[in-house]
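Only one protein chain is missing; all other protein chains are in place.
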Amino acid sequence: MTIEGTQEYSINMGPQHPSTHGVFRMVVHLDGEVVTKVEPKIGYLHRGLEKMAESRTYTQFIPYTDRLDYLAGPHNSLGYVQAVEKLMDLEVPERAEYLRVIFAELGRIASHLVMIASGSLDICGWTPWSYCFRDRERILDLFEMTAGNRMTPNYFRIGGVSHDVPDEFMPALKSFLDDMPENMEEYLGIFFGNEIAQSRMKSVGILPKELAENLLITGANLRASGVQYDIRKAEPYGIYDRFDFNIPVLYGCDTYDRHLLRLLEIQESIKILRQALRDIPEGPVMAKVPKVIKPPIGKVYHRVENPKGEMGWYIVSNGTTKPARVRIRTGAFVNVQMLSAIIAGWKIQDLVTIFASMDLVLGEVDK
Amino acid sequence: MSDNFAAVGLLLAFAIVLPVVVMAVVHLLAPHKPHKEKLTTYECGNEPIGRAWIGFKSNYFLYALVFTAFDVETIFLYPWALTFRKLGTFAFVEMFVFIIILIVGFWYAWKEGALEWM
Amino acid sequence: MKNEKELRDAEVMAETNILRASIEKFLNWGRVHSFWPTSFGLACCAIEMASTGGARYCLARFGYEVFQASPRQADLMIVAGTLTRKMAPVARRIYDQMPEPKWAIAMGNCACSGGPFADSYAVVPGADSIIPIDVYIPGCPPRPESLIFGMLQLKQKIQNPAKARLIKYGK
Partner (left out) sequence: MVSDSLRARVGELAARVNGEVEESLGVLELTVNHSDAIEALNGAKNLVDVPCDFLHDLCGMDLEDHLEVVYQLSSLRGAQRLRIIARVERDNPVIDSATRFWKGADFLEREAFDMFGIQFKGHPNLKRIYMWDDFEGYPMRKDYVIESHEQRAIMRVRKEGE
């Protein structure tokens, strides 16, 4: 649709680019300033995790799961560990289940904080970026307090968690949960209330409901387009059915709603964490698990509501200590297709905000 | 009317000498090792696609033209704004004639659609 | 790495000229107190590099917090994450496009030696086969403090080159 006499200009928003949140490359075809087509080219961080899973035992693969979506480390290992337990039909003690929910929801809050931070950084909002990273540091302290590593704690084991939390974990978590609500007021004030951010994000990058379902989008991007679907409610795994929290759904389908939804999900996660903190029982944290884990022959597909989308683990075991096939269906890998579907007609600066609202992490996209 | 033009001459000399000195020092001291890979165009680490010498829409150029026209106008306004009380009413009216002529030009550009941003 | 050799020989020749050496010492003093790292973040280490620039670990105390996106204005490349074989030519090109007094830090096990992904079919085992690395920072991901310590080690290495065998490359 270029006006006659003007040609289409194609550039590389390549692997090393400040706004692509990692090594994501897209060839952008421009007519002046308006984007006509985008071809995402991924694979620049493809480390072949599925192939390596076939040459590692079940417990050896747990640290790799943290490095898939490295912003919400514990949440990926939650999916993998529960899939293997489903395969071995293992019963996890109560306290371990609660600790898993606490770590998973902390991972979700940390991931959503980085999403809001990078979303605002892409519109040159430096202050929200430092506020979100300041709050995220407190979550990383909690991870480090128990498991030693900040971002990828590698804390879950098949059959429970590796060890109990130290005594100063619960008070620290409690004080973090008490401070969080007024931090949220800060974010609303700086970023979501800021009219520059609103004018840059409101009604930009519309993803209609039917297109979202047809593109198999899952997670917060789907709920921002008005589809009430969350695996924690649709198909509760672990002990998520004991907590009462609601699923925020927004119907704006635009970039602003996708960002706002992450903020609402942080509020829901705080609600879950408060209930988990209130009624966490005492007791063992690890089930009776044989020294060498040899699940029976079988296939299992276990889905987990990862902050980036829905993460599916399809594990096929042939009775030996190493899985025959570990298939990782990551939310961000399928959500990438949303970009080329809705980008035609927006300007190149809108492309940056739409890309930020999809909340991609390249470790998860490229596996 | 103060006529000590020495200050202005000093400022002019300093304004010319400083860049020359800095450029010379940089030229002498900075390591200068151009090799083929370094001089390739930077496009996020990839080979550039297509040609950069293409025809793009003309309204970007028109926008720039309208801007330069009115930028030059403001340059004329500065000295006048400082001293119009001393210059008397004639200069005052004369400048407004100048502004009105440019407003007509602005109106014409606006009507012709030079300011649409597609 | 042909051009690598010539650059090193030029440095050896520069060392012998006394006047040049003292000016070089003074320039190095200026350079090491203001690294401009290019944000070459690949994987999890990139997020740790970002939180190093955040408010708590504050890389600004050392003057290194200006993360330049384009290699033209950068003089330090931090390879933060897993360098895959598809990304290797891109990394080499960005390293080549950086102006001359440039150094490279391999942050994290993946950049140092391929780390946990060393036996994968798609990963370059160690970024030093692609880019001449000056400082290796172990860790997966290394803590922000160890990244800052690595940059300070680079500062020591540049300020007294004789001790750090900077010039004895390939001798």
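Letters A, B and C name the chains as they come in the text, with residue numbers starting at 1 for each one.
What we mean here is this: a residue touches a chain if its C-beta (ideal position, glycine included) is under 8 Å from a C-beta of that chain, and two chains touch if they have at least 3 such contacts.
It should be emphasised that the depicted structure is a prediction, and the values quoted were computed from it without experimental measurement.
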item	value
Per the touch definition above, residue among A:Val227, A:Val249 or A:Met286 touching the missing chain	A:Val227
Residue among A:Arg95, A:Arg138 or A:Arg329 that touches the chain left out of view	A:Arg329
Per the touch definition above, residue among A:Leu68, A:Leu87 or A:Ile266 touching the missing chain	A:Leu87
Identified contact with the non-displayed chain, of C:Leu42, C:Leu59, C:Ile130 or C:Ile158	C:Ile130
Touching residues on chain C - with respect to the absent chain	85-86, 88-89, 92, 118-126, 129-130
Those residues of chain A which, in the complete complex, touch the missing chain	42-43, 46, 48, 50-51, 86-87, 211, 213-217, 227, 229, 234-235, 298-301, 303, 310, 312, 314, 316, 325, 327, 329, 333-334, 336-337, 341, 366-367
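The rule we apply is simple: only the chains that are shown with their structure count from here on.
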item	value
Pairwise touch network: line, ring, star, complete, or other	complete
Between chain C and chain B, distance of the C-alpha-averaged centres to the nearest whole Å	39
Distance from the mean Cα position of chain B to that of chain A, given in whole angstrom	47
Mean-CA-position distance for chain C and chain A (Å)	31
Junction residues of chain A, two or more chains touched	14-17
Junction residues of chain C - those touching two or more other chains	90, 94
Contact footprint of chain B on chain A as seen in their complex	3, 5-17, 25, 27, 31-32, 34
Residues of chain B that touch chain C when the two form their complex	29-33, 35, 37-38, 40, 42, 44-46
Touching residues (chain side chain B, partner chain A) in the complex	43-46, 48-50, 52, 54-57, 60, 118
